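Heads up, one of the protein chains got dropped from this complex, but the rest are sitting where they should.
Letters are used for the chains, namely A, B and C, taken in the order the chains are written, and counting of residues starts over at 1 for each.
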Amino acid sequence: MLGEIKGLNEECGIFGVYNHTQAAHMTYYGLHSLQHRGQEGAGIVVSDGQTLEQSKGHGLVTEVFDEDRLAQLPGGSAIGHVRYSTAGEKSYENIQPLLFHSHTGSLSVAHNGNLVNATKLRSELEDEGSIFQTTSDTEVIAHLIRKGGKKPRHERIKASLKQLEGAFAIVMLLEDQLIAALDSRGMRPLSLGKVGDSYVVASETCAFDVVGAEYVREIQPGEYLVIDQDGLHSSTFADKQDRSICTMEYVYFARPDSQVDGENIHSSRKRLGKKLADIAPVEADVVTGVPDSSISAAIGYAEQANIPYELGLIKNRYVGRTFIQPSQEMRERGVRMKLSPVRKIVEGKRVVMVDDSIVRGTTSRRIVSMLKEAGAKEVHVRISSPPIKHPCFYGIDTSTSSELIAANNSIEEIREEIGADSISFLPTDEMVDAIGRDDSSPNCGHCLACFTGNYPTDIYENSVLPHEKDQLVKEVVNQGANY
Amino acid sequence: MLGEIKGLNEECGIFGVYNHTQAAHMTYYGLHSLQHRGQEGAGIVVSDGQTLEQSKGHGLVTEVFDEDRLAQLPGGSAIGHVRYSTAGEKSYENIQPLLFHSHTGSLSVAHNGNLVNATKLRSELEDEGSIFQTTSDTEVIAHLIRKGGKKPRHERIKASLKQLEGAFAIVMLLEDQLIAALDSRGMRPLSLGKVGDSYVVASETCAFDVVGAEYVREIQPGEYLVIDQDGLHSSTFADKQDRSICTMEYVYFARPDSQVDGENIHSSRKRLGKKLADIAPVEADVVTGVPDSSISAAIGYAEQANIPYELGLIKNRYVGRTFIQPSQEMRERGVRMKLSPVRKIVEGKRVVMVDDSIVRGTTSRRIVSMLKEAGAKEVHVRISSPPIKHPCFYGIDTSTSSELIAANNSIEEIREEIGADSISFLPTDEMVDAIGRDDSSPNCGHCLACFTGNYPTDIYENSVLPHEKDQLVKEVVNQGANY
Amino acid sequence: MLGEIKGLNEECGIFGVYNHTQAAHMTYYGLHSLQHRGQEGAGIVVSDGQTLEQSKGHGLVTEVFDEDRLAQLPGGSAIGHVRYSTAGEKSYENIQPLLFHSHTGSLSVAHNGNLVNATKLRSELEDEGSIFQTTSDTEVIAHLIRKGGKKPRHERIKASLKQLEGAFAIVMLLEDQLIAALDSRGMRPLSLGKVGDSYVVASETCAFDVVGAEYVREIQPGEYLVIDQDGLHSSTFADKQDRSICTMEYVYFARPDSQVDGENIHSSRKRLGKKLADIAPVEADVVTGVPDSSISAAIGYAEQANIPYELGLIKNRYVGRTFIQPSQEMRERGVRMKLSPVRKIVEGKRVVMVDDSIVRGTTSRRIVSMLKEAGAKEVHVRISSPPIKHPCFYGIDTSTSSELIAANNSIEEIREEIGADSISFLPTDEMVDAIGRDDSSPNCGHCLACFTGNYPTDIYENSVLPHEKDQLVKEVVNQGANY
Partner (left out) sequence: MLGEIKGLNEECGIFGVYNHTQAAHMTYYGLHSLQHRGQEGAGIVVSDGQTLEQSKGHGLVTEVFDEDRLAQLPGGSAIGHVRYSTAGEKSYENIQPLLFHSHTGSLSVAHNGNLVNATKLRSELEDEGSIFQTTSDTEVIAHLIRKGGKKPRHERIKASLKQLEGAFAIVMLLEDQLIAALDSRGMRPLSLGKVGDSYVVASETCAFDVVGAEYVREIQPGEYLVIDQDGLHSSTFADKQDRSICTMEYVYFARPDSQVDGENIHSSRKRLGKKLADIAPVEADVVTGVPDSSISAAIGYAEQANIPYELGLIKNRYVGRTFIQPSQEMRERGVRMKLSPVRKIVEGKRVVMVDDSIVRGTTSRRIVSMLKEAGAKEVHVRISSPPIKHPCFYGIDTSTSSELIAANNSIEEIREEIGADSISFLPTDEMVDAIGRDDSSPNCGHCLACFTGNYPTDIYENSVLPHEKDQLVKEVVNQGANY
């Protein structure tokens, strides 16, 4: 739902639990708390120690699973996945966790992130005789492992992970073990928690609160963590590099009640808003936020600027995935869908509209226009992050450069384009500072590629944006005709 | 969703539009904005001037209708209804609008409210030979009209409305006319709007914003408003009495962006919060609200008390109607469902938790307990309305007296029961004052029965609570056996 | 499915059981055996002695009901109904049994047949204040009973039945009684059976075999049979008239394993075929029937004529209700749907094609053409009933006169139209004789109206064909506009 409004799409959320009598239920609740990270599909794989069973489907966690389906997933360990929504390829096969059986054992994998060398690895594997069933990066991992020959399995898995480049937080399930791993730059969040004698792993700590678990620590960049009946076994599959955790997790994606790498998101966002009030003050009557992701920043701005925070925009909570879009004509006549301005609040007022980011600019233009139609005298846009100028290759679907408004326009042009009376962004340094991770060097830990263009990994010739991947795989597949 | 948490259930929301090329679509969007008033079922009836067509179903507006179904509802006028969710009778027949055909014409009725003399009227009608198909009060209205003999139809309808006692906001559709009517005390909200040459009628003005309509005025107590191709024809079916609009609309039910009887709900609620800060201050570190209904009041409290407003509680937006409840055991182990505390925000803090009302007290107890488990040092509960001590017979499902915590406990006992460090309610006068309707006499316009026990109408011997009605009708039906 | 091919549609099948621990299951199996009488919808109403519960839906019995739904129908007595399929009105409300509740008791009604004075009765009832919810004749019966005032209920019911004209076999369920009734001419079949201490009533005796019941006797014309805990209570509601049972039940509708009024259908049909061989012999190589209804007659013809019976036509058993029809172009290119000729059987052969009846002639033309395309040298059509020249007003949807090929063409013209090398029909007397009911007077007991035009009842000005009724009710309803 977030993504529909923003034009920003997160790849997914992952969850795992080991040694719990109700592993499938725990995973259900955990995934449910990660639902904001992906609404297209959800899946759970459980192990009862002998056999891996799977259940998955299109839609929300609550739509895919009911008591009957959970009852068919007995076992003490489980992993789960929620997948984001794109306009494109919606095939059932791509819903994770993927599950692979062979006469030497079973393996299930769930993955958050995007590999930059997936297309290359895939072609090589196919040339060696592998048959792929999905267009998902995740299947590449399984084939690498399968090809690993006679070496012990953890060696094979670690060798396979080492070949991957890009962002990946991974959970894997074997009959008797749960594995968590994170790319060598730690570009995605992945946390370890504990509830009773059970361990849990999740993309965000909000999942821990929901299942009653306590936070233990972050999975480290390059770490390979095996959880089995003897407890935790940590090793590395690659040298740890400078952490480059995705900044947009703090600014936009993560749930306000999560801690990402130890920092509470709501508090970070409120600090972003306060900082914004400091560096970009304005005479105004009310501050309003764009629900839901910028509310915290807006409250921070209002507190710092001492301007009342008001409900200038309201979001309909009941927008499902099958909403009938108003026709162009109806929209022009003022029929609103998800977001409406509150006339009584903004009429005749100077409004500060705080938002977290601008991608294509279309949403911002629409909101400014709504507020003005509802009678706002002035609309001052304040953005709690810098302009997004570069596409993301690591799993966040920010569109191509040509669509990014800040890639092609000056700030003044953006202001004009969206029709605001003034606009300000938070500079990169101020943003990193406000996010507040207590690293010694202020910039140390963040991937800022979408703001700065400095990509922490190589970008392969055939690196593709997440939303292009399905299409590309299909095209590549059908170009040749020499099965 | 609200009701699940609160134990308060609104009866429904109604919408009508006359003379619009896309009447069914407009009704779809209007009902969608009223979805918070009822999630059990939704229906639309349209007229193309000759014939009335109907479509309805269980679930949310977006679940019941898709483009195909709307395409089968051609015509220039329409009425619609969303129905609240109870544990009980879920029969398809009861989903409104009801539609009645005869060889002399068709009639469709949608109704928000509860009649106190419905059971009596129903028995009398059956004794005269009527066959009822639903357990809904609304069908009583149709039978009264049908029995009206050879008189002109508007006379018959008005005579029928006059026989009804209780709360009712009604829209009716005939082949060529739309009718709006409100009980003589105006116990429910019903507003008139205009978009282009079309008139719209809705339970709340948020529906006007959504369909691009302008607010015109309130339907008056006792008013009978006919809309046809010649415009508006207003008359009365009963003498207007002192207005007794439901106070809980302001405190809890209505959407924050609605104006009820001219007053913006968010602003009213913020004033309720400020007043609460004035009369019940407390030394504290953070203020938090219970999403969604008490957020406005909590922000008001925070602003007035100059304590930071923080996100101490978070609500999962993806809770659908088919959520799997955690087992008792899982709940005890800390598995949360819809509402979670944010540990990092409340840990070690003195927390003011603002809520709008307390019905049975179970939800409040649960929230206080959550906050304490998450580390809150103190929890001070502030309620932006008085204690609810009396059941409602007019359509709000507040449970019976025996379940109302304030009917049976002192305020100190309530505090103890819910485990708060302190608790305060807003007194009736202060509440009415803060709501802020500009009547000369402060108490003039409100039904305060649930707080004071002063019911504005007679309560018949066989008046029943809304949630008891289905059961009662079924029992009565099956007691005799002499069809 | 039969009807689709033939252009003949039966109204429905009814079933009732009293005093059986598994009344709903028994009704499920009984209705299932009557499925050939109607495939549009199915319903069951049960009584546990106190309350009547209902379940119904569109589709086949096996589609509408599963174990869960049957489990929600506890009780010792039940009635059920299967409804035929028309192109027209498919509203849920019209699926029977209808169920009516009031504060003096409940009543459920299921009906097979068609009333000729329904429209008149309905208008009169509406003028007296009744509100109809369906377009079904059956609801008229309930309103008549409800209007019956303070008289004892069986007097009221019998007085109501007396007002009905036309064909009707009815079962009714009260809290503590099951009622079976048949029109005064006995135009529809209705039989009584017994299984253990339970009584069953069904449209056809095949339902008795399926539920393990023994045949007891026919319900008599004008009979009003009450079954309760004291056993059977038979009386009459109208004077018994000469029986006029529908001949098409023998020729076409009933299942071959049923006995209708004591006569086995397969045996009757085989005799019809033998008689046909006697009066219309032909030199030929093979005899074939049109599956399923004319197989018995074809075997009879083959035996009598001493020509081998072969499978010249085959019907696909998996044709469901949602079959994709081949386009006109595909059909012309030889794409077959349900019925295919067997080339190896008919190629180069002189074929006798036995069918039971010809309505519009289109199906016969298609079959003859198929056989010739598959290489048949000659096709001799033999019909085991007379030409249908008149529409039926009693519940069999034979189309209007203008569509009946025999109403407008000589036999030679029919032969030419359908492309046969020869054609013969069985004369009325021979048919009645062959059917073999052992009445003293050969013609005594049959309605032969569709062959002879002699209707056993008055045909009211506003008598309508079954398939016109829904449309007509809708039109009448919407002509006036004076609800």
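One rule holds in what follows: contacts are C-beta pairs under 8 Å (C-beta built on N, C-alpha and C of every residue); 3 or more make two chains touch, one makes a residue touch a chain.
Worth saying up front: this structure is predicted, and the values here are computed from it rather than measured.
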(message) According to the contact rule at the top, which chains on display are touched by the left-out chain?
(response) A, C
(message) If I consider the whole complex, including the chain that's not displayed, which of C:Cys12, C:Ile345, C:Ile405 or C:Val432 touches that chain?
(response) C:Ile345
(request) Quick one: say which of C:Glu303, C:Glu378, C:Glu403 or C:Asp421 touches the chain that got left out. (result) C:Glu303
(request) Looking beyond the chains shown, say which of C:Ser123, C:Gln163 or C:Ser267 touches the absent one. (result) C:Ser267
(request) Provide the residue numbers of subunit A that touch the chain removed from this figure. (result) 50-51, 92, 100-107, 122-123, 126, 128-133, 142-143, 145-147, 153, 174-176, 473-474, 476-483
(message) For subunit C, which positions touch the chain that isn't shown here?
(response) 1, 22, 25-26, 28-29, 32-33, 35-36, 39, 60-63, 65-67, 70, 195-196, 206, 209-213, 255-257, 259, 264, 266-267, 270, 292, 295-296, 299, 303, 308-311, 314, 316-320, 322-324, 326-327, 330, 333-337, 340-345, 374
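We take it that only the chains that are shown with their structure count from here on.
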(request) Find me the chain with the mean Cα position closest to the mean of all the protein Cα atoms on display. (result) B
(request) Please work out the Cα centroid separation of subunit A and subunit B, and write it as a whole number of Å. (result) 37
(request) Would you kindly tell me how far, in whole Å, the mean C-alpha position of subunit C lies from that of subunit A? (result) 62
(message) Quick check: what residues of subunit B touch more than one other chain, meaning two or more?
(response) none
